[in-house]
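Of the protein chains in this complex, all but one are displayed in their positions.
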Amino acid sequence: MANIAMVEAVSLALSHELEHDKDVVILGEDVGINGGVFRATSGLAQKFGENRVIDTPLAEAMIAGMTVGLATQGMKPVAEAQFLGFIFPMFEQIVCHAARMRNRTRGRLTCPLVIRAPFGGGIHAPEHHSESIESMFAHTPGIRVVIPSSPSRAYGLLLAAIRDPDPVLFLEPKRIYRLVKEEVVNDGEELPLDMCFELREGNDITLVTWGSMVKETLEAADALAKQDISAEVIDVATVSPIDHDTIAESVKKTGRCVIIQEAPKHCSVGSEIAATLAENSLYSLMAPVKRVAGYDVIMPLFKLEKKYMPTVGRILKAVNEVMEVS
Amino acid sequence: MANIAMVEAVSLALSHELEHDKDVVILGEDVGINGGVFRATSGLAQKFGENRVIDTPLAEAMIAGMTVGLATQGMKPVAEAQFLGFIFPMFEQIVCHAARMRNRTRGRLTCPLVIRAPFGGGIHAPEHHSESIESMFAHTPGIRVVIPSSPSRAYGLLLAAIRDPDPVLFLEPKRIYRLVKEEVVNDGEELPLDMCFELREGNDITLVTWGSMVKETLEAADALAKQDISAEVIDVATVSPIDHDTIAESVKKTGRCVIIQEAPKHCSVGSEIAATLAENSLYSLMAPVKRVAGYDVIMPLFKLEKKYMPTVGRILKAVNEVMEVS
Amino acid sequence: MTTVASFSVEYIQYLSPNGTLTGETIPPIAKDFETIKSLYKTMVMTRVFDAKAISLQRTGKLGTYASSLGHEAVHVGIGSAMKYEDVFAPAYREYGVQFIRGVKMSEVLLYWGGDERGSNFSGPPHDFAWCVPIATQNTHAAGAALSFKLRKQPRCTVSVIGDGGSSKGDFLEAINAASAFKLPMVFVIINNGWAISVPREKQSSGETLAQKGIAGGLPSLQVDGNDLLAVHHEVKKALERARNGEGATVIEAITYRLGDHTTADDASRYRPDEEVENAKRFEPVLRLRQYLMDNNQWSVQQENKLMEDCAIKVEAAVKEYQSASKLPVSDMFDYMFAELPHDLQEQRAFALALEEENS
Partner (left out) sequence: MTTVASFSVEYIQYLSPNGTLTGETIPPIAKDFETIKSLYKTMVMTRVFDAKAISLQRTGKLGTYASSLGHEAVHVGIGSAMKYEDVFAPAYREYGVQFIRGVKMSEVLLYWGGDERGSNFSGPPHDFAWCVPIATQNTHAAGAALSFKLRKQPRCTVSVIGDGGSSKGDFLEAINAASAFKLPMVFVIINNGWAISVPREKQSSGETLAQKGIAGGLPSLQVDGNDLLAVHHEVKKALERARNGEGATVIEAITYRLGDHTTADDASRYRPDEEVENAKRFEPVLRLRQYLMDNNQWSVQQENKLMEDCAIKVEAAVKEYQSASKLPVSDMFDYMFAELPHDLQEQRAFALALEEENS
């Protein structure tokens, strides 16, 4: 019951499931003896053996396809894409098979699999290591997309993802892998999927976010509190399907909404949230919705990375604009 | 100057460019002697030879990668993905390379390529032949996504796409490949990318759509005219980047907007349009925005296909709901 | 300069095109006439079914259909070599394998009739469904094979791939996976000469397609895919190897696509008639019948009786297909997830209400 970081909570959840469910296997590049490039599977091969924690050849389409194959035969594979930027060769398997197997066979074959991938910018990583493309998966019918933002949520949501009878993409914002430590009880208790977490109550404005941006958003909320602006902070957590009700409820109360995401803006999860407000909460809105998002550019190499990433400053600027409207 | 169908307009544009630009080559599966499974390259191999119209082995990642390779060396390849449902193996090359080559090399290497793909439902095709995933590409920084909706727009926009110095995904709504014939003058005149086409002027409501849904939307506009509702119809055409100004301008005039798309709703192009209205046109809106979209389900096999596709009836229903609000 | 590795690809045929046994060895099945007769019947049935399916499509009673004409020996050869508990990963036209494994003709029709229920078929519940995205089934098969290995089950997978599909990365990666993990599986490359309009030669200038297995160091061979005995025997041997923990095998079965790619295709646009006419001389059904007749195991009367039987069974399957209950609109929602998320519940309710309104 020590305080642990988010990446350790990921390990802990994996370890828990390996121990309690013999159908669970982990597979991916460098997940074995090396324990993953971020140590998310650290010690697991040593503890559970190389038949449970499997280093694969370097071929993502193959990893995804085998994961689908394993899952259809009743295993519960947890595959790792080493970085989200390398998940593209998995697309065909994810979209055409994992997402469709249950529907295609009318329930005869199912895909209880998880694909984990670290993602997002901010750690000075090389090219292709920093992108946020959750929206592409969120657009895909038949899969869940889950993004934790704290050690305890990583633990509880990953347990739920592994146990879920359907495919889950579990995207881990690596910038906050070791940001804060939190007490996580290894009790095997899962957290609910498909639900937002209300991280802070407030009355003046609703800040909606997920993943690493939860950090900046909470900091912004702190700063706003000093300006006597009471911000409600919502962590979407499952970005597909989205728990729109919680968001609508909050906006009904506050009348204002700013959505914060690291991903580029165009056709994104933030777009969906804003669009749904435009459809269903128009009369709640006392001011335009605002999105604080990555620019629609290639994630820059790290010299300009910070200029790409939404900052507390940008959030405050957006909030102040929205608050000015009366 | 005969009347031709949209798929023939595609051929005509390809033929024009093959004739006038020796750097243009076509490549893909069955594009050669067979002329493509939809006859979009019909007769071209015969006319221009198998060094200009190239049948490739069956390997989409390879087609996309070679297309990138050709483009970086100054050719202007036009690749075909036989159906959009088979484009997934191309994702890594499109997102990681085609979209990034210019930016990565600060302009040293560029990617003047086009990838064409027929897409969408409604022709009783087998599994994976009917999906609409334009939103995944529209979310990707660095590529243009263009969708024609008539023979003349197909001709003019495809010419523009081939000549554009950057990568363009040219998605052809196959349901309307042969729906109407139109006179298309083979004068090599391109149409502008990045711009909406206003297909019909109106004052009461703005209907925003693209691709095959232009048909149903225009029919709905006709029906509305009979109810004395004057609908403005906008064909987005380039769904990335979107010409938001034209849409905003129209909504400013009409105060109401319904967005119609065949793709699933979640995190889609329609989401982006609605979100942008919520951000920038809130005070123009006299009623909530409405989206008429595909359900967030796997595109069903063809027995239920019609139940998936947005219909004129659904558009009218949405419009009437929006018009009721005063 | 030292040679560090050498490989070769053998070609195996037991039954010549004119129905006589060739070669030095004779596989056990060659003398097991009861089995051969039963497999012959399945081959003929498959062919009768195929013709019916095409005519259903032509008359608007079926969607696009992928014919198996000419592939009967390779399909039935595979099916007959497998055990029920093995897993089959098809592409989209291997009905002969599937009929042996218990898939019903009416289910094949349902699938091509645009009805997902066809894939919830009566074959082994662990078998994969038809797989349209080329070559993706090969890594599914590898995953299933890995599950058997991890669980120490004496089971194997068989996956097929076309000559066209043999160019796609997924197939090549699956071979590599089979090599790296020493998986209990068999790859059959069904080389029918064409990938829609693209001839075999345009896929690769390699002498064989079997040699793609050499990339992973797998035993790799060619068989005459119109020779039921060869396909059956070699797949069976490969399955035994796999079951004994000796790893995977790649078998290229050389056959010919006697029909169009699918009913949406018109092969006359790209394929010379003479090539097809010539290929008919090597087709699999005739040669097996000849073999049976030459061995006094089959008669014209039996053939006539069989044709009648097949017609009756196929008619019954068509009836069953056509009497399938209407698909409710809810069907497109109800198998998306084990439990339907909130959002989809709303969309489902909307779709049902719409249906109500419109009826």
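Per-chain numbering from 1; labels A, B and C assigned in written order.
Going forward, a residue touches a chain if its C-beta (ideal position, glycine included) is under 8 Å from a C-beta of that chain, and two chains touch if they have at least 3 such contacts.
Predicted model, so just to flag it, every value in this text is computed and none were measured.
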Legend entry - Chains in view touching the one left out: A, B, C
Inset, instruction - Based on the whole complex, identify which of B:Pro141, B:Pro173 or B:Gly255 touches the chain you can't see. - result: B:Pro141
Legend entry - Which of C:Gly143, C:Gly169, C:Gly259 or C:Pro341 contacts the chain that the document leaves out: C:Gly169
Legend entry - Candidates B:Gly188, B:Pro241 or B:Gly313 - the one touching the absent chain: B:Pro241
Legend entry - Residue among A:Ala125, A:Leu207 or A:Val322 that touches the chain left out of view: A:Ala125
Legend entry - Residue among B:Ala5, B:Ala40 or B:Ala61 that touches the chain left out of view: B:Ala61
Legend entry - Touching residues on subunit C - with respect to the absent chain: 1-12, 23-25, 167-170, 172-173, 176, 179-180, 182, 202-208, 211-212, 214-217, 222, 247
Legend entry - Chain not shown, touching residues in subunit A: 29-30, 32-35, 37, 55-62, 85-86, 88-89, 124-129, 266, 295-298, 300-305, 307-308, 313-314, 317
Legend entry - subunit B residues touching the omitted chain (full complex): 25, 51, 56-57, 59, 61-62, 64-75, 77, 89, 92-93, 96-97, 101-110, 141-142, 164-166, 194, 241-245
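Note that only the chains that are shown with their structure count from here on.
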Inset, instruction - Select the chain at the greatest separation from subunit B, using centres from the mean of Cα atoms. - result: C
Legend entry - Whole-Å separation of chain centres (CA-atom averages), subunit A against subunit B: 30
Inset, instruction - Give me the residues of subunit C that touch two or more other chains. - result: 116, 133, 169-170, 336, 343-344
Legend entry - Shared interface positions of subunit A, touching two or more other chains: 61, 89, 92, 96, 103-104, 141-142, 241-242
